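Left out: one protein chain. Kept in place: all the others.
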Amino acid sequence: MKLIVAYINPFKLDEIRDALKETGVTGLSAGNVQGFGRQAGHTETYRGAEYEVDFVPKVRIEVLVDDTLAPNVISTIEQTARTGSIGDGKIAVLPVEDVIRIRTGERGRDAL
Amino acid sequence: MKLIVAYINPFKLDEIRDALKETGVTGLSAGNVQGFGRQAGHTETYRGAEYEVDFVPKVRIEVLVDDTLAPNVISTIEQTARTGSIGDGKIAVLPVEDVIRIRTGERGRDAL
Amino acid sequence: MKLIVAYINPFKLDEIRDALKETGVTGLSAGNVQGFGRQAGHTETYRGAEYEVDFVPKVRIEVLVDDTLAPNVISTIEQTARTGSIGDGKIAVLPVEDVIRIRTGERGRDAL
Amino acid sequence: MDTGDTAWILTSAALVLFMTPGLALFYGGMVRSKNVLAMLMKNYVAIGVVTITWVTVGFSLAFSGDVGGVIGDLNLWGLRDIGLENTLFEHTVPDSAFAMFQFMFAIITPALIAGAVAERIKFSAWAIFIAVWSILVYAPLAHWVWGGGFIGADLQAIDFAGGLVVHINAGIAALALVIALGPRIGFRREVIRPHSLPLTVLGAGMLWFGWFGFNAGSALGASGAAANAFLTTQIAAAVAATCWVIAEAVTHGKPTTLGFASGAVAGLVAITPASGFVGPLSAVVIGAAAGFLCFWALRLKFRFNFDDSLDVVAVHLVGGIIGAVLLGLFAEERIGGVNGLFFGAPEQLLRQIASVVITMVFSFVVSYVIALILKATIGLRVSEQEERSGLDLSLHEEQGWVLAD
Amino acid sequence: MDTGDTAWILTSAALVLFMTPGLALFYGGMVRSKNVLAMLMKNYVAIGVVTITWVTVGFSLAFSGDVGGVIGDLNLWGLRDIGLENTLFEHTVPDSAFAMFQFMFAIITPALIAGAVAERIKFSAWAIFIAVWSILVYAPLAHWVWGGGFIGADLQAIDFAGGLVVHINAGIAALALVIALGPRIGFRREVIRPHSLPLTVLGAGMLWFGWFGFNAGSALGASGAAANAFLTTQIAAAVAATCWVIAEAVTHGKPTTLGFASGAVAGLVAITPASGFVGPLSAVVIGAAAGFLCFWALRLKFRFNFDDSLDVVAVHLVGGIIGAVLLGLFAEERIGGVNGLFFGAPEQLLRQIASVVITMVFSFVVSYVIALILKATIGLRVSEQEERSGLDLSLHEEQGWVLAD
Partner (left out) sequence: MDTGDTAWILTSAALVLFMTPGLALFYGGMVRSKNVLAMLMKNYVAIGVVTITWVTVGFSLAFSGDVGGVIGDLNLWGLRDIGLENTLFEHTVPDSAFAMFQFMFAIITPALIAGAVAERIKFSAWAIFIAVWSILVYAPLAHWVWGGGFIGADLQAIDFAGGLVVHINAGIAALALVIALGPRIGFRREVIRPHSLPLTVLGAGMLWFGWFGFNAGSALGASGAAANAFLTTQIAAAVAATCWVIAEAVTHGKPTTLGFASGAVAGLVAITPASGFVGPLSAVVIGAAAGFLCFWALRLKFRFNFDDSLDVVAVHLVGGIIGAVLLGLFAEERIGGVNGLFFGAPEQLLRQIASVVITMVFSFVVSYVIALILKATIGLRVSEQEERSGLDLSLHEEQGWVLAD
């Protein structure tokens, strides 16, 4: 099993969730992060004091998937999240040793 | 070493922390996420416009543990987080190559 | 490739970002977490009711790096985040199987 | 009619209306974020519901005529004949200004109760409760004390701006509802913290501001009596707030912002019945008593396992009793026409105590009966699942804070 | 001059000024968090800009003299000769108090429009729009209705506190701007939710409070007329809020907090033109009509794909029309000196309808032309990228909420 982690633009979240649903993914978790990368941050000005804020708000999504589904999930996120501008984000694939569904105690593939 | 990641119901957090403390876990980190899964979301209505909000607030906890402690941690989370209703969440087990304690520079098991 | 995860004190974030930039890291993502560990929490009092709050606000940073850069990144975080007091936090190193840049579809090292 | 008096009563009525939003924020900041809108709504809806019950019959029952000292008549139903002149009431302001000022009191009184039942009461049950209560409890009490009924006319107990009618009344009704409802899930076990004390502190500021209309407006004119009530109100609130944080610093080691705000409200409550009858130094004593005793009263709810969530009993019932009773000591004829014990009239203290007891018994019993009837019919509480999710989503399909969009 | 009347007008002017911050919060809570400051700013800047345009020529054009029933003269430019006495105007208050009270109306009216253009209009375009609009649209209308112009003097339509001049005017101008601007990115596709309903609810409370100055202040004295306006205002607002949440409960199954706040504003809008001319029971009817009809009107924007973001049209245009027209039915001579249809004067209804139509046509056309000229020159909208990032950062380089520091 894999854990697919993606850093994306916040306004793409709903679209990605819907696209993933169609690939057969049954769940995901999303949280807010501050991203730093090639994309420029912004300036904030408060009473004449200018601050350069380098972090950009991004959403980090995590999807636990079965190995066979992983390529499909990656390409779905890739296509849906892409706008072509700097800051579209990254996807990382991490190995997962086991998954447990808390409600039932099922393990592995069945837990998804 | 392992990184145990669990997505749980927010109101279970304190109970799980206390239960883990008893198993010998010395630390954990918890953050807010929006979860999507089998559990139904809710409707919001603002001036007659209805929105279906599919995401459910969940807490994501992370526990770095030694291999030997891992099964115990998993079962503790499983038992404490379980209510039996849909949405109790998942636990994932990820391999970890190294852990460092910043304060002392200790590595591996000692860093926990 | 590795995913370096570090739990740090929030006021160290900017410094760490700047130090990492100098090591050649091109990006990172940071989120807020509640940390539990050796560091004591605090008391809150509302109308005579005292609550012990065990969680301490921490920032969780994630850096995807190439294997060769990893040791450097770890030691940079270690040195910059260290104040010497309890609660400086941990660094964990996780294996990563692949990284994709959404904008271009580049994979692996090139995606960073 | 006098334009200066009218200007002050109109201003005061607006100030008293403003207290309800202030109270809503004061309470709304103290609940968890998932319940903030439900809390605000329970206050605001009082403005809607009670205006309607009072236009129809409430005002008339309280202030039109008198039937045996216990209730008014229905001659002014629908505010018929309330006009631009002062022909019905003997005040120096238009009848409609007097009516409006009284309306605002009828509105905020049930809203005060909302703090006790926070985070678990159904919206429908609440709306019906306050509609019925405003007619069966508030209107009679207002009549007894201010409308020609037996407490004011026969017993000769005094209540300048609502220690009996507003605060003791709301405080004891809150207790009745707390008993009928039972405690929140997690009471005394989970951490249940205020989600936004800045809103609470703002609400306290709005209440303080509006309370000048409440107390000084109760002089029903821009007179020396109004100015004295204004002055004693300010002093009691400031002293009570200071004493409360001193008590905190001594007991817990730290003064708190919520403590300052709570102490201020306790002082405002306690001076309410007394504001037009006592002088500045008596206001200092009343304020100090309110600050220390209301702080002390907080702990009672834990002892009795009553989940009076936002301490309506400790602040309004206890504070109201302090004011109504101390008034029997400190009242001075040269200020408000009545002397208390310390100025040679011990009987006034007894009158005050009697009026407090009558108010408590009457309000508790009727409030509890209404609550039980609602419990047996439509039910008082939301389901456990709804309580866990938060009342904002489960009752109103709304979220209070969405800061990530 | 009368000190009581002066006290009330000064108080009322302060209350009306306070409505603009109230409106800012009411609107600011309803936008997404990334646009909250831009929304607040669009309201507050009206206080700055309109004060300046009105000091220079606006007030003079509206209230000094009369040229053919259509506009005033420039004799009072720069408020020359506005003094401490009441020599210029016939009121019982100093001329500068009268001027100040009128200023506050001129300020809030363009601010009302801001809700319609939320989350996408440029700041520069907005500032210029309201400057020009306050002179080309508001000043003439104020003159026609209140300054001796043809609607008041010849047509004899009545408008106690601004149904025509303020609400219908702002509501139809909002529609013109909505058409010129186009909808927000994601309108009807993405979830666009209020980010802080506690602020919105607080804003509604501030508006309600301030509105007593708006309506009861329009009596220009602390009189029976003021008290009546105060009373009808309270009743209509409370009834409308209640009816709105009843309509929600019936339609969607749940009453909402935003609904209560919206209904209250709708009721306040509708009673505005009528408040000094009708009695309490008529206020009930006007409030109920506003609560139900404005709620119903919400859906129109989806039908026509007009992104009237915060429903200025449904609340202010529809609410204003309800009030201005029902006034033609319910006005009573014994209250405000004029009878409506139900009191034997059918012609008053026709006058009211005519005045509504004139106001709508005039304001729509001129507002739309100003908008088109701005669109063709400096542009009305921010770029897509700026809209996505949020107007707070892109227009003002600020963030509304930074809770993590």
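In this document, chain identifiers A, B, C, D and E correspond to the written order of the chains, with residue numbering beginning at 1 in each.
Definition applied: a residue touches a chain if its C-beta (ideal position, glycine included) is under 8 Å from a C-beta of that chain, and two chains touch if they have at least 3 such contacts.
Note that the structure is a prediction, hence the values are computed from the model and not measured.
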| item | value |
| --- | --- |
| Omitted-chain contact residue, chosen from D:Leu15, D:Met104 or D:Leu177 | D:Leu15 |
| Per the touch definition above, residue among D:Ile151, D:Leu181 or D:Val201 touching the missing chain | D:Val201 |
| Candidates D:Leu76, D:Val166 or D:Val239 - the one touching the absent chain | D:Val239 |
| Residue in contact with the excluded chain [from C:Asp14, C:Asp67 or C:Asp110] | C:Asp14 |
| Selected residue (touches chain absent from view) among D:Pro280, D:Pro346 or D:Gly379 | D:Pro280 |
| Residue among E:Met30, E:Leu61 or E:Ala97 that touches the chain left out of view | E:Ala97 |
| For chain A, residues in touch with the removed chain | 44-51, 53 |
| Chain not shown, touching residues in chain E | 1-8, 10-11, 13-14, 17-18, 20-22, 24-25, 28, 36-38, 40-41, 44-45, 47-49, 51-52, 55, 78-80, 82-85, 93-97, 99-100, 103, 123, 196, 199, 202, 222, 392, 395-405 |
| Sites on chain C contacted by the missing partner chain, in the whole complex | 11, 14, 42-46, 50 |
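Everything below uses one rule, namely that only the chains that are shown with their structure count from here on.
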| item | value |
| --- | --- |
| Same vs different contact residues, chain D with chain E, by half of numbers used | different |
| Chain pair that, of all pairs, has the most C-beta pairs in contact | D-E |
| Duplicate of the C-D contact set - from B-E, A-E or B-D, the pair where over half of the pairs recur | B-E |
| Approximate Å spacing (C-alpha centroids) for the pair chain D, chain E | 33 |
| Gap in Å, rounded to a whole number, between the CA centres of chain E and chain A | 45 |
| Multi-partner residues of chain A (at least 2 other chains) | 31-32, 94-95 |
| Shared interface positions of chain E, touching two or more other chains | 191, 193-194, 252, 254, 256, 258 |
